[in-house]
Each structure stands twice: as C-alpha cells, then as structure tokens.
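All protein chains but one are shown in place.
We just call them A, B and C in the order they show up, numbering each chain from 1.
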Amino acid sequence: MGILVDENTRLLVQGLGRDGSFQASSCRAYGTNMVAGVHPRRDGTKFEDEVPIFETVAEAVEATGANVGLIFVPAAGAADAIIEQVDAGLPLVVCISEGVPVQDMVTTLAYIEGKSSRLLGPNCPGLIHPSSRAKVGIIPGNILSEGRVGVVSRSGTLTYEAVMQLTDLGIGQSTCIGIGGDPLHGTTFVDVLEMFENDDETDAIVMIGEIGGTKEQQAAEFIKNHVTKSVVGAIVGQTAPPGKRMGHAGAVITGKAALASEKIRGLKEAGVHVAESAAVIGAKMAEVLGR
Amino acid sequence: MGILVDENTRLLVQGLGRDGSFQASSCRAYGTNMVAGVHPRRDGTKFEDEVPIFETVAEAVEATGANVGLIFVPAAGAADAIIEQVDAGLPLVVCISEGVPVQDMVTTLAYIEGKSSRLLGPNCPGLIHPSSRAKVGIIPGNILSEGRVGVVSRSGTLTYEAVMQLTDLGIGQSTCIGIGGDPLHGTTFVDVLEMFENDDETDAIVMIGEIGGTKEQQAAEFIKNHVTKSVVGAIVGQTAPPGKRMGHAGAVITGKAALASEKIRGLKEAGVHVAESAAVIGAKMAEVLGR
Amino acid sequence: MNIHEYQAREILESYGVSVPRAGVASTPDEARQLAVEFGGRVAVKAQVHAGGRGKAGGVKLVQAPDEAAEAAAGMLGTNLVTHQTKAGGAPVRKVLVAELTDIADELYVAITMDADAKAAMVMASSEGGVEIEEVAANTPNKIVRHAVDPLIGLSPYHARDIAMKIGVPTDLVQPATGLITNLCRVFQELDASLVEINPLVVTTDGRVMALDAKIAFEDDALFRHREILDLEDSEQNDELEQKAHDAGLAYVKLDGGRVGCMVNGAGLAMATMDITKTAGAAPANFLDVGGGAAEDKIAEAFEIIVSDDDVEVILVNLFGGILRCDVAARGIVMGAQYTGTQMPLVVAMRGTNANEGLQILADAGLNVTTVGDLGEAATALTQVLGADGSNA
Partner (left out) sequence: MNIHEYQAREILESYGVSVPRAGVASTPDEARQLAVEFGGRVAVKAQVHAGGRGKAGGVKLVQAPDEAAEAAAGMLGTNLVTHQTKAGGAPVRKVLVAELTDIADELYVAITMDADAKAAMVMASSEGGVEIEEVAANTPNKIVRHAVDPLIGLSPYHARDIAMKIGVPTDLVQPATGLITNLCRVFQELDASLVEINPLVVTTDGRVMALDAKIAFEDDALFRHREILDLEDSEQNDELEQKAHDAGLAYVKLDGGRVGCMVNGAGLAMATMDITKTAGAAPANFLDVGGGAAEDKIAEAFEIIVSDDDVEVILVNLFGGILRCDVAARGIVMGAQYTGTQMPLVVAMRGTNANEGLQILADAGLNVTTVGDLGEAATALTQVLGADGSNA
C-alpha cells in the first residue's frame, strides 16, 4: 500500500478539457482505477467510453465511491473545485491547476482546516505509486520503477529529472509526490516526510526544495527530530537573483532565509545528504545506499 | 455556585462611557467583584478609585485574572470587542450592546465556534446570581431575591417584570439570564435550559420567549426530551402584526412558525406550563410549585 | 429600510445583474418618451413600498407609447392601495417604465438572514411569479435552500447547483450562476436584510434576468452605508413611524387600537401591548423608548403617542435599567406640557430611580393612575376606558 494512493484508489477527475482529458487518459493507461469524471454539460456521457461523467462532484462520489479527487480546472475556478471536492468528503484532493490566486488559497486552506480531506497542491504534479500502478496527476509513469525510495519535491519536472536519475541507477521508488510550487499549499514537506518515515515500503527519502519561504527549514527541523531514514536533499535556485519570482509563485528570494545556501545549511545540519547539484541526486542516493 | 457567575467571578468591564460606568458601578454596588476596566486612553487610571483601567483586554486579563467580560461599547464596535475578549481567553463574554449589525454577528459567531469562550448576547441584559451577589449586566439587583427558580428570557425589562412578580410572591431566584433579542446571538434557550437542568440550585425554570424565529420551538423540543424540572413559559407579541420588527431585531413575524400562538402550542406540547399573559408568570409559577 | 423597485434595479445593475432596460418617469410625458425608447411595448409600474401592485392596478402592460403615458397618468399622483399598504394606500410619485421581455420561464431567488443557520440563506424555486409563502405552504419541496458559508461566501459551485435545481436551462446555467453570486454580493456588501428577485425570468431569446427586484436593508448597519440612507423615500412610511424613526425610537403604528403604549424594552413593550387585551382593548402602537433614552427623546416619544388620533389613554410601563425612571418622568412631563394633553395616563415604574420618577409625575399634576405591575395595569386600564372596555 502506498502512503496516499494505491490499488484501492478510486479516482475522480474534475475538469476534462484538453489537458485534463490527456492526463486522465494517461492515469488510466498507467493502471489507475478512474471511476468518475466531472465536467459541466457532459452529465450522462462517458470518458473514453467507459468512465461515467457527472455534473457535480457530490453526484459522482455518491454514484461511484470515488476516494481521490484530481483537479484540472482553470486557475480561476480551482479553489471552488477544491471546496466542492472537500465538501463531497473526498479524503484526498489533488489540485494540478497552476496560477491560483493566493488569496483564494488563504480562505480555502482556512476552510479545509479541521475537515477530513487532505489537499495536495495546487500547482503540483500530483503523485504516483508504481508498485500498485496508481498515478494521480501528471508525473510520467514510464520513468518510474518499483522500489523503496520515497521522493518528495516542490517542483514538477525537476521531480521527473530526479526520478529518472534514480531509475537509471537501478534505484526504484516507493511513492513519488510533488507538493507544488505555490507559497500556500495543502500538504507540506513535513506531512510527507512523516508519512515516508512511517511507510513500510520506504527505506530512504529524496527531498527536493528550492528558494523562497522557509518550508525546507521546517522540513530540516522535522528531519532532525523525527526522521530515522536516510534523506538525500537538493535545493535549486542557487543562481537566482533576489526579489524576482522564478516561475513558481513561491520561488522568490525575499530575505536571507529564502536563499538556497541557507536552506542547504539547514538540511546539512539536520543530517541530510545534500546533492551538490540537481544533476547528481541519483548518484548521491546511490552513495548513501552503498550501491 | 451559580450556573455561569458566582462568588468566583472576576469581572472585566469594557466600555466605561456614561452608561457603561453607571452600570459597572451598580454591578459593584450589588457585590460583584469587578477587577478590571478597559477603555481607550484611560490606561493607568482607576474606576471609582479602586479598579484598574487598561488599554486592552489582553493586558487587563493578564494583570487581574479576570474571568468574565462585560461589553458596553457602541454597536459599531461591539463585534470587535467580543472578538478581543474571546482572543484574550475570557471564558464568559457578556455583550449588552444593542444594534450590532447582523452580518457582524455572522462572522463573529463563526469565529467563536470551537473556541473556549461562551458568548451571552448581544442586545441582552446580562445575568445575575443573587445568592453570591454576582451581577454581570444591567438587571436591577434590588428586584431579585435568593431562591430556587431559574429565569431565562429573550427580553430585558420583561425579565425584570417576571422576576419582580416572583419576588413579590415570595419565590426567589437561583440565576436570572437574558439571552438577548437579536436574531443571531451566542448562548441560546437550549444552552441555558441544559445548565438549569443540571444546576443543584435550581428547582424550576421560567422561560420567556417572544415572536420571531424558531428558538422557542427548539427549546420546546429540548424540554420534551431533556428537562425534568418544571418549566413555566410565556410568549409575548400576540398582538403584533406580521412583517413588522417589534423593537428587537429578532422579533418579526416572518412566517407561521414565528407566531406567538405557534410557539405557545409548541411549549404546551412539551409540557411547559404556559402563562396566559406576562402579567401572571409569577402566579403560574406559584401554582406549579403548589404555593 | 425599504427602497423602491427602480432603486433596487439600479443597485442590481451596478453589481452586474441582468435587468430589463428601464427608466423612471415622474410625468406621463416622461413615461411616453421612455416607451418610445424601448420600442413601445413596456410595463408601467407604480413605485410604492408594497407588494401586491399587480392586483391593485399598479402594474400595466401596454403596447404603445400613448398607452404608457395613459397608464402613468392613471397612477402618478394617486395613492395605490394594495393588501400590503395601510388603508389609505401609498402615494405614487414615480413609475418605472420597463421594456417587455418574452418570458419562457419564471423562477424565484431570494437571500435573507437565517437565525438558525446563523448565516445568509439563499432560497430559490422553480415557481416564480407567485408569492413564495404560497409555494412554501403548498409545495415546500420546490424550495431550494443553501446557507452561505461565512468564510468563503457563496461558492460558485453552490450557485451553479442552485441554478440547476430550479430548472435553469443547461446553456443558461453559467449566466444564472453569475447572477446568483452577484445577488449574494449585494446582500453581503450592502448589509441587506432581503434581496428578492420574483420573478427571475428566462426569456425566449435565451437570457436570464431579474424582472422584479426587492431589496431591504438592515437598519442596524445603515451607519456604514451612508449612500443607502440617501435612497430612503420617507413619504412611503407612516407619518408617525417616520417621526419616531427620525427620533431614534422603535415605534410601530397598529391599526384599530386606542391604547397608546410607552415602554422601555421590546419584550416588555410587547407584553404591555398584549395586556391591553386583558382590559378588552387593543394597543394603538408598539413603542420601545430604548436603553439610554434622554429626557428629550422621551418627550418626543410622548408627543408621537399623543398626536395619534386613535389614542384615548396612554399606558406607560417603564423598568429602569440603563434607562433611569427619573429621567423618563421628566421627559413625560416635558412632553405633556408641550402638547398640553389631558389624556389619562396609567403608569407603572419599577427599577432604577422608580420612586423619584413617580414623584416627578405626581408633582407635575398630570392625570396619572399609578400601578404596581402589569396585572394592575390591565385593571386600571379597564377602569379608565370605562366599564365596557370591550367597545374600544
């Protein structure tokens, strides 16, 4: 069983436009059990002639017993989709949408607090659990291999880079999760690190951070006190100038703590094996695992 | 010990303008232990040469160990005062202020939910516990007498009328509470009925309702299922026309359930001894108690 | 506080709510010109603060500008009597001239404050164009309710859900969703107590719009909406109620009573009204002088009661709390002197400074019967009104 998705995952995909359909299709192709789609004005039709599409999330959950929601709706409607999925009681809500206004996330995160749903994202690539062929999001399935290293990252494509390095070195992955590049998001490094620490399938962890915020420092603090498994870390943005947003809304150097160098220092102090560059994350893990 | 205030009450009064000062003074005169005042620009001075006045509620609570807050600030600032007192951790917050915008109460009640403070009011006369000489609000102390009848009401002056009838008939009161005439308020009939039911000092209960809303029906439902003590009830507004606000923001006949006759029917069905008019509340209680 | 339909329409339009093209006319000629502008086929609607205009002849659908002028001429300057107005009706000073739309379906949507939900409540129904009370009584399952979350407001997905449930055609769900969301913004941003669209229409040419609109505002929040205060048309209000309102008094004129009531506290005021029944009479008014009323406010309240032609006796019932009875007594004396009334007063005063108050009244030589409580008040009232109080 994966830490969040696995063979019991019953996937609902909300937002079946061009990109959403393409990605939903590849989730299915990977082996994920997609049980429902939600899209306006397509009530009663079927996705790929097999998966029923509903007008609302509540109807879809009621009819199909979906237990994981995946959101591809445009940024302006993403917070509303998250709330709709949370209201429908989905235990895990994964929001891929990029560019959600940060104030929408302020109220949405406050609204979710105390409710039983976990949010992953927004602006994240989702997660994937190769051993059960469960993919919820946009991480390309073909680069993964079954194994015992957990991967968590703020980035999308950089995660793929790291996973590919691991796979190329014969190091398989347990679960791979992107927490997203926005400053305000649901599931954090600390949440995932705790899950990996308690996960029987995971022996070691790759954690990829970047400039901006202090989430990596919080992760370092948690690793120091609560993580017994080996952690390989990498921080990107060493060549980024201060005050400029590097794509991700959260990747801005606003002060000393937001610097890559500060984060690297914090991780090293917590006993994390920090890769010198993102190009050698796989090599670092191989070294740590003694391969 | 009273159900909410008693000899352990350490009173903080916020808003020491003309009316607030007059009422704070009579709380003290009755015997209440007022330990702090809060009023802008009077930091460091003393109320009646004895009670220290502070600039903020947090300071006042910190310095004096106040455990009950009483609010006399103007309506426009009342919600803010409630929030300030709740944030300062006062277990009981009593808001006398009348005319608080109802949308302020929507957010304020949502904010309080889950916090450890209880709110009484707004637009209420407060409460009084004669046996410990604890008065928090504006109920005239001289009309009360020690005894074993609990009084709860949506009204202010009508409560005094009822209490005076009881006192005149030699029937003393345990605690007397006004929950307030606004449609959205903190403590409800049901809350107080539950406290009276569990109160060793209370043998019987007077409950005074009025037109508007369905709070009396909720009380009737609760009485039917959970109250073993005798309840004398009265509902005013039998001569009120529909659609007109009778002073209290909550006293409007908006539909059938809001009618006095409907509420009386509900109470009777719940086994409440309903007084034919507010003039005979005391007499009804005397009858019920067999005096 | 209530406003006219044309004012509500303007507010809605400024919030992006679709409404038919319309204009306000104060003369038949203005009505004619507006009708010309809108192509002749228009509705002419009397602007009064009351429902039931249609049945009362306050709404005319016409086919040509001259007919519009004629309809306006028939309304302007008259008093319109509907089942919601007082017997004398409400004065019509303006008419709304609105283009006619071809209606495919009539729906209903309103937002009110709900005490049980402790939140704003959206109520909607597929049954528009009739009074919602009727729908509630006959087919309650046709009313959709949704409480607005205080933190996140009305979620678009809920607005959409409401639109679908009341039968908005699929291709119009999106504009209807926006419309409902905007109504909610009006309610919340302007501290309304009611925003009611009845009917919300679906037109044959595929639009959704608010055909009739009623907005009322929370009196307690008007202090932060000065611009709304300017919309008040005090001519629509009862004269005495308006005078009381201007004086900051909670006063409601009641039809058919002859006992003027002056009380502090809304609950006690209602109890005092109710007690007149025991005396076989009926209250002429509800009046709560409020908490910290000063002498001049009490005097003004007294004058308002006295100037009500229906009133034959005044029942004063004051319980000193924030209000001090001595202050109130001085106000009554002031009011009595100013009006020169000889009307009998039945007076109960208890609580803070009650004895001083009663003494002040006694010293002033007014026609006062002092009583100890509500029960005694009823008895005294019967005596003052004469043996056969039931004729009152």
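Just so it is clear, a residue touches a chain if its C-beta (ideal position, glycine included) is under 8 Å from a C-beta of that chain, and two chains touch if they have at least 3 such contacts.
For clarity, every value in this text was computed on a predicted model and none was experimentally measured.
Just so you know, the chain we are not showing touches A, B, C across the whole complex. When you scan A:G37, A:P125, A:G150 or A:G233 for touch with the missing chain, the hit is A:P125. Only one of the listed residues, A:T45, A:T107 or A:S230, touches the absent chain: A:T107. Contact with the undisplayed chain is limited, among A:P40, A:G89, A:P140 or A:G172, to A:P140.
Mapped onto chain C, the footprint of the missing chain covers residues 150-151. Although one chain is not shown, part of chain A still touches it, namely residues 18-19, 22-23, 26, 75-76, 96, 98-107, 109-110, 125, 138-140, 142-143, 153-161, 164-165, 168, 181, 183-184, 208, 210-211, 213-215, 218, 234, 236-241, 244-251, 255, 277-280. Even with one chain removed from view, chain B keeps its contact list with that chain: residues 40-41, 55-57, 77, 80-81, 83-84, 107-108, 110-111.
Operating definition for what follows: only the chains that are shown with their structure count from here on.
A linear topology is adopted by the chain contact network, the touching chains following one after another without closure. The distance from the centre of chain A to the centre of chain B, with each centre set as the mean of the Cα atoms, comes to 51 Å. Centroid to centroid, with C-alpha atoms defining each point, chain A and chain C lie 55 Å apart. Along chain A, no residue makes contact with two or more other chains. Residue positions of chain C with contacts to 2 or more other chains are 151.
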